[in-house]
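After the structure tokens below, expect a handful of questions from me.
As you look at this complex, bear in mind that one protein chain is not there, while each of the others sits in place.
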Amino acid sequence: MPQPKGIGLVKGLGVTLKEMGRTMFPRQGVMKLVPSPTQGAVTVQYPHEKEAPAPRARGVIALKEENCTVCMLCARSCPDWCIYIEGHKEKAPPRRAGGKPRTVSALDRFDIDYALCMYCGICVEVCPFDALFWSPEYEYSELRIADLLHDKERLGEWMETVPDFEPYEAGSEAKPRKVPR
Amino acid sequence: MLSVELAYWQQTLLRTVGVLAAVLLPAGALVQLFLFKAVSFMQSRLGPMEAGPHGSLQLFAEVGKWIQKEDIVPDRADARLFKLAPYLVVGTVLLVYLAIPFGPDAVFADLEGGIFYALAASSVSVIGVLIAGWASANKYSLLGGLRAAGQLIAYELPLVLAVMGVVIQAGTLNLQRIVTAQADGSIFGFGAIGLPFAITQIVGFVVFLIAMQAELTQTPFDMPVAESELVTGFMTEYSGMRFLLFFIGEFAAVGALSAVAATLFLGGWYFPGLDHDANYMNVLGPIILLAKILLLSFVVFWVRFTYPRFREDQLQKFAWTVLIPISLLNIVGTMILKVAF
Partner (left out) sequence: MTVTESQKLAYVAGQAAEARVNLEIETEGMTLNLGPQHPATHGTLRIVAKLDGEQVVACEPIMGYMHRGYEKLTEVRTYPQVTTLVNRIDWLGHFANEVPFILAAETLMDIEAPPRAQWIRTIFFEMARIANITLFLGDMGVQLGALTPVFYAFRDREYVLNQMEAVTGGRFHPNFDRIGGLRDDLPKGWIADTKAVMDKVRNFCDVMEDLLVGNEIFDSRTRGIGVIPAEVALGFGLTGANLRASGVDWDLRRDQPVGLAWNEVDWKVWTHPDGDSFARYWVRLQETREAAHIIDQLLDNIPAGPVMAKVPRIIKVPEGEAWVSTENPLGEMGYYIVSKGDLGPFRCKIKSASFNNISVVPWVTRGVYVPDVITILASLYFILGDIDR
């Protein structure tokens, strides 16, 4: 569409000016006259305020130690083999009084090296015993790369931060899941 | 000039300090207000927020950072020229401020050919840029320096021609008298707001603003420092203090040319309704001028962060086929009207 020269230039200036106005005066009504860019800007001032990621966000992996049976499935299907598991068998008291003592597997070591992990979620997905969960927590950077190796205690602590699974959208036939608490 | 008699050395000292303040104050103010803040708001972000409340001390943090940085001179560079260039660029800006009046008596040097001097001084900076580009021994810098030279020469002409209109109308080259001419003027007998030449010389004003943008190598005329092609052109190899000097030079130049434009077209230190001979104008004048400088330099930044840049050949074509003919016509028109009225 032919338009007189210069219209585009003026329009461009209008866009930036409008955006400046919106950022500086985001409030409504009389308060509109008070500039408050901290509300108008879309950026988040990170260390002072935090962004809340979606509940499904893959932030860090939490381990529910009691559920883990040391089946090694997660360690085997991890694409970069950054899960290290060691376990042993031990006798546990029988479930019912008078029954035979059971043999259960106990974890000696469960480490995830977050320096290697690519946050693909395969381990969480393959775990057949609901022992691994994603938590949207993201603040665990370290000064030394070796400290990114989280052991089972540390992974267990993340369990508190795991949010509940969200309900599904209409039309879904997926089974609702629960986080074991 | 000043009511107290001062020895020559005292006067010189006062002037030096005054010029430094006059250069650094607007430059600092517009970097902080526009480059850090207004532009950030245009991009729906906040800009620096950490140093001081709302990042108001960011400027000092920035200066402190640059001073600490290592000063690198490339091996193959022509070290002496390389070191000289930033001082040349900053120095010329200081010279421009010399001629600008801040009040009826507050002027560093009341030159008879004030405007002529200011424009001449401002064009010296191109030599500094050219030296920087050449001495860096870097292909990008060289291309940047050459582009800068070509561009500054091309836009010097419309800049001067745009000023001609004002000079003809005011009948003087002296900046102080140009200001008083605007303050005393009247629009068909209506003298309440004086006669800012931006009204009669609207064409000249627009041409001046465009040429000024080019002279300052701000987008859309920023090929010499084109970030995405030449990686900041002639400044590529500079670091630390010397880069800071270029940086100050760039924004002080924005302030300086805005000051020239404000003086020529917007009535300088005068504000309608005030008595332009009164003594208080010596205090109020600088503030009024600063406000006008900020207004004009806001436009500079606004345009800079809105437009893409021209190509080198398009820029030359624009200067020679559009700006210069228009400003020549403007001069002819002004002359005819001057004779007619």
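Structural remarks
Just so it is clear, A and B label the chains in written order, and each chain counts residues from 1 on its own.
What we mean here is this: a residue touches a chain if its C-beta (ideal position, glycine included) is under 8 Å from a C-beta of that chain, and two chains touch if they have at least 3 such contacts.
Source: prediction; values computed, not measured.
Considering the intact complex, the chain excluded from display touches A, B.
Interface residues of chain B facing the missing partner chain: 42-45, 139-140, 143, 219-220, 222-223, 226-229, 231, 305-314.
One chain of the complex is left out; on chain A, the residues touching it are 3, 5-9, 11-12, 14-16, 19, 42, 53-58, 77, 79, 118-122, 125, 134, 166-174.
Assume only the chains that are shown with their structure count from here on.
The mean-CA centres of chain A and chain B are about 51 angstrom from one another, to the nearest whole unit. Listing the residues of chain B that touch chain A in their complex gives 38, 40-46, 49, 302-303, 305-307.
Only residues 9, 12-13, 15-17, 19-20, 22-24, 37-38, 40-43, 45 of chain A touch chain B when the two sit together in their complex.
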